[in-house]
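What you see is the complex with one protein chain gone and the rest in place.
Each chain carries a letter (A and B) given by its place in the written order, and its residues are counted from 1.
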Amino acid sequence: MSERIQLGEYPRVRRIDEKHPPELRFSQKAVEELERIKQHYPTKRAAMLPALWIAQREYGGYLPPEALMEVAYRLGTSYAVVQGVATFYTMYNKRPVGRVMLEVCTNLTCSICGGYEILRYLEQKLGIKVGETTPDGQFTLMEVECLNDCGNAPVMQVGNRYFGNLTPEKIDALIEQLKQSDEHTVVQLADTIVQCHLSESERQDIERALEKAQSAREAEQDGRDG
Amino acid sequence: MAEQELVTIEINGIELQVPKGEMIIESAKRIGVDIPFFCYHPRLGKEQAANCRMCLVEAGTKQPDGSVRMMPKPQTSCTLPASQGMVIFTDTVAIQKARRGILEFLLINHPLDCPICDRGGECPLQNNTLFYGPAVSRFVEEKRHLPKAFPISDYVVLDRERCIHCARCTRFSQEISGDAQLDFLKRGADTMVSTFYDTEFTSRFSGNTIELCPVGALTSRVYRFRARPWDMKSQKSICTRCSNGCNIWLDYRPNRLVRVLGRENEAVNEEWTCDKGKFGHEYVNSDRRLLSPLIRKDGRFVTASWVEAYQLIASRIRQAVEQHGAKSVGAIGGAHLSNEEAYLLQKLMRVAVGTNNIDHRLERIQLPLADNPLLKRLGVPYAQNAIADIEKAKSVFILGSELVDEQPIVFLRARKAWYRRGAKVLIAYPEVTETELRFEEPLVLRYREGTEATLVNGLLHLLLASGKAVTDRLPSEEFQALQESVRSYTPQQVAEVTGISEQHLQEAIEWLGEGTVILCGNKVRNHPDHAGLVHLLVNLTILTGNAARDNGGLNILLPEVNSHGAADMGVLPDGLPGHATIGDAEARRRIERMWEVGLPWEPGLNTHAMLEAAARGQMQVLYIVGEDVAQKYHDPELAQRALENAGFVVVQDLFLTETAQYADVVLPAASVAEKEGTFTNTEGRVQRFWKAFNSPSPEVKPDLNIFAELAVYLGKPIPVFSAEQVMEEIAKVVPAYASCCYEVLPAEGCRVVQNEARLRLTPAAEGAAVL
Partner (left out) sequence: MAELKVLFKDIDVPGIQTLEVYEQHGGYSALRKALGMTRQQVIDEVKASGLRGRGGAGFPAWIKWNGIPKDESQPHYVQCNADEGEPGTFKDRELMMRHPHQLIEGIIIAGYATLSKVGYIYIRGEYTEPARVMRRAIDEAYRAGYLGKNILGSGVDFDLYIHMGAGSYECGEESAMMSSIMGERGQPRLKFPHAPLPTIAGLWNCPTLINNVETLSCVPAIIRNGGAWYASMGTEKSTGTKIFSVSGHVNKPGNYEVEMGTPLMELLELAGGVKGKLKAVIPGGSSVPILPAEKCDVNLDYESLQAAGTMLGSGGFMVLNDTVCIVRFMRRTAAFYAHESCGKCTPCREGTRWMVKIFDRILAGGGRMEDIDLLLDICDQIDGRSYCALGDAAAWPIRASIKHYRHEYEYFIKHGHSMVEAQRYSAAV
């Protein structure tokens, strides 16, 4: 309890150079999307949540420090502020997660309708504890608060979709099916959310912009070749 | 200003009138009612406040029929604005219970390490618990465990276990300093304060978060375990690390400084300090301080008595004057001296030695006094605006300055102007500055190094073209000349030279106008054609209608703690006290009458000329006061040659500096904590500082005494009994300082550059303005 720690034991803390932009890894599509979304709000900063969703997609399903730095840079806020926001919301993953994230609700209705049994069953089946990822990086198992589909309790969210009235049999079939597919449910979820922010005309706009950039690149390539 | 509307409220049955909208916690103070709190701070915004819930009160409103309708829930008085008929109870049973409850909550996770906590003794949590808290905790589970006491910077140690989540530090870093390097992570009971992934807390104002923290979660790495609040004494002082003159407390134990705290002065630093100020006074404790005079004998310094030292110096000066004339003696320094000392130094040189070779400036530009365009045309030597008025600006134009570094507290005002009042901020600098990162979308004018004058010319061109220039303050010939001179600076042309886009230039014009405060830093101060550039800036100031405004005008920020004062005191080769030029016979005669001596009437050498003369072997005695010329001079090579070739070098300092290595005699001087006096800050505000403790050795003397005693040995005694008495003399010699006698000097200091000086200014009065 007492603080016997000697200051000398700690290495000098790492310093970040604010004056230089961090490494930027957003794809051009992501940049275009963020530009459009920023237009929805009177301030840049308001695009924080969508920007973090974009980052979660772009950085493969979770937000490493670099992703937060990129978001901060693109929105003109400080790194710490972005970290504050990202760690506030549970759906932003701060650590790498598996390709498939199984989020089992154990909240009130689900808890009395077998949610915990489903969770235990999945733990056994996957051989991991809640919050862990299988060694092959395929599945991450999470316990979540109410998904608000209590009419179908017990419920589980996998990426974009809810699965209700779960039984061990249903779970077996679902896991089998998920193993077969190769979709990254976490990235997919992030992408869906990003797309939900964008209107039809904005989506078309982005496509056009990307095509134009693509053809410009090709023309340049041709020019260089020729 | 509109009259403040008053409302009648009632607190604990006592009726009082308070300004409408005042927070009840403040109103309660008016009648001595104590409401405990943690998160409230009057300088921090309401936005993220009211989270500790300690300041709950019961509130209601009087109904027309005289009955009182109480709100069902207790309310936080720190955010409750007073309104007509409000009825408040601060000490009901329910409130007492609420406070106990809040404290119990705060304590369940707070470690019981008060005996070894730096905050112990001045800890709001400790105090409030004593007065309002529960006697025992009903919490039997294990407390939260988090990493304890790890440094997040060279200055700050963070102990997350102790944090009570009041958000004062995060609010400070987001609202005041603007770096937003502290924020909360996670949520609920897992919430914790952090920098981004525990990287270094590089804010230049981190020390303030230590003072704001109501527990020992953020503590000072420097002060750590040094002392307990109850065995320290405090003395009022002024920070000497830059020219802003922040008010500070020196907390000390016998003859040892243990820490520096911010002291409130609404006009200067509010209550903040920068880290240079808070952590930069350690030198006074150094065991490398000079403890007695040293005289070089056979190439080595040997300890000497003051009598020996004075005799040697006096004889060498007398010898030099007799053989080579008084012009062969010169003094450099003064920007670090108090006004009283600076005054005495120049008096010593002028009266006892008989030379005008005296200068306090080490910057590249050492203009003759008469060439200062600001003084000549706007009537103020350096700063038109008071620091406190900067926050009222409509736009702030920061030119050639990394403001957070140069003038941290001026920066805070500029930021306040933007953050609280929505002023536009324009920043012109050749490189990315930290300053611009602290504003949201400032207009950044990134010019090529050295093109400042083109930029300003371009702005003048556009301003004239825009038709919104205020021209009636310039005589028409001057105006025509100006028009002519900026004609060729078309946006295209300027964009090409400076590298700033035309669009940005145009945009800049939109924001320049009445209420534009121009803050100029080192790039202006050190500009090769400083006078020319400042002339242009004066034009800009006049044309934007800011020639005589409080919330707009031109300000050249000064480098050292008393640069302003030294100039006021006449530590200039061509300037007498009060910015009177040597050539101004009438002014000279006035001073001669007062001093009852004849003064040398030829201007002396400035620093650069003195060094050059010394390098040529033409300086017989060089007296260097509190400046490490060898290190700090912009041409160190020249400085070294000068020191080598000077006939005799006297260095008066706290340390055996590099310059002192060249000295023949070294005189140990007292630090700011060991003497008293006044400083004049960058806005021309004279402020007092007091002696806190004794010097490390009785042989160490305040500069004031050294000058006075040396005068005796030179056979021209200048009787000095105290700094106060010197100030009384200054007050007579320099009219602007008339209100600076210690008896009458207000607590917040006195701005000697009065506004009337500017208001008096008419085109015809050019050159007439004297400080």
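Throughout what follows, a contact is a pair of C-beta atoms (placed from the backbone, for glycine too) under 8 Å apart; a residue touches a chain by one contact, two chains touch by 3 or more.
Not measured: the values here are computed from a predicted model.
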item	value
Among B:102, B:258 or B:482, residue touching the chain not depicted	B:102
Which residue of A:28, A:199 or A:215 touches the chain not shown here	A:199
Candidate in contact with the missing chain, chosen from B:53, B:438 or B:461	B:53
Touch criterion as defined above, residue of B:8, B:127 or B:191 at the omitted chain	B:191
On chain B, residues whose C-beta touches the chain left out of the figure	46-54, 56, 72-76, 79-81, 83, 98, 101-102, 104-106, 108-109, 138-139, 141, 164-165, 167, 184, 186-191
Where the unshown chain meets chain A, residue by residue	40-43, 45-50, 52-53, 75, 77, 84-85, 88-92, 106-109, 111-117, 120, 144-153, 157, 160-162, 189, 192-193, 195-197, 199-201
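The definition used in the following text is that only the chains that are shown with their structure count from here on.
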item	value
Rounded Å distance, chain A centre to chain B centre (Cα mean)	47
Complex contacts: residues of chain B adjacent to chain A	111-113, 116, 148-153, 157, 159, 174, 179-187, 194-202, 221, 224, 432-434, 437, 440-441
Interfacial residue positions of chain A with respect to chain B in the complex	1-3, 5, 7, 10, 12-16, 18-20, 65, 68-69, 76-81, 83-84, 87-88
